[in-house]
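Of the protein chains in this complex, one is absent; all others appear in place.
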Amino acid sequence: MGGLPAGKVKRIEHDYAEWERRVDALCVLMGARGVTVDERRRHIEALPPEAYDKMSYYERWIVALTQALIQRGIITTEELARKMTQLERRG
Amino acid sequence: MAEPRFSPGDTVRVMKAYPLGHVRTPYYIRGHTGVIERVCGSFANPEELAQMRDGLPAQPLYRVRFMQKEVWPDYRGNPADVVEVEIYQHWLEPA
Partner (left out) sequence: MKAQGKYQPLTYFQLMEVSLRELLVEKGLVTEEQLASAVEDMRQRTPERGARVVAKAWVDADFKKKLIENGTRACEELGLDLPALKLVVIENTPQVHNVIVCTLCSCYPRMLLGIPPDWYKSRNYRSRMVREPRAVLAEFGLKIPGKTRIRVHDSTADMRYMVLPMRPAGTKGWSEERLAALVTRDSMIGVALAKEPQNK
């Protein structure tokens, strides 16, 4: 991305939400179990450009971590689907 | 562990290649010539780690210093301004 034309830097900073801090922490903990930052970066780089720009930083991280875990077989797509459906119902 | 091929002060050129996979050599620096500022150490290859392989043997990593006026044709600033980038040995050739 270096050197591409871009606009003024918006000096925004937000206080990170709990869920974002948890994503960060999950990445650190899974890193200790061998899920490398390099894999996660590869998954982020694989995001389509429109998705990359629309998603916030930690949204990209949770997607990248999940993809890495699915690829490693630590979780399966099916398990994730069931769990997300279950939690959505629970509310 | 591979022996470092380059030393501080050596002039090197970054390969002008655009392979697939995860790469930590930024596009803007590929094909450019710079000088080794320091040997950072040897580390597992991130290109391989990204593919869930162990990235060994560890590869030498270098800080390479480039003159901004040589990297960007329209660079305005002190002609001595530099950009320093960490680059893995396998991306570097002697220049």
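Every chain is named by a letter (A and B) in the order it is written, and numbering of its residues begins at 1.
The rule is simple: contacts are C-beta pairs under 8 Å (C-beta built on N, C-alpha and C of every residue); 3 or more make two chains touch, one makes a residue touch a chain.
This is a predicted model, so every value here is computed, not measured.
Remark: the residues of chain A touching the chain excluded from display are 1-14, 16, 18-19, 21-26, 28-30, 33, 41, 44, 53, 55, 57-59, 62-63, 65-66, 69, 74-75, 79-80, 83-84, 87-88, 90.
Although one chain is not drawn, its touching partners on chain B can still be listed: residues 24-26, 28, 40-41, 43, 46, 61, 63, 65, 68, 72, 75-78, 80-88.
Going forward, only the chains that are shown with their structure count from here on.
Across the complex, chain B meets chain A through its residues 21-22, 26-29, 46-47, 49-52, 55, 71-72. Those residues of chain A whose C-beta lies close enough to touch chain B in the complex are 1-3, 36, 38-39, 41-42, 45, 71-72.
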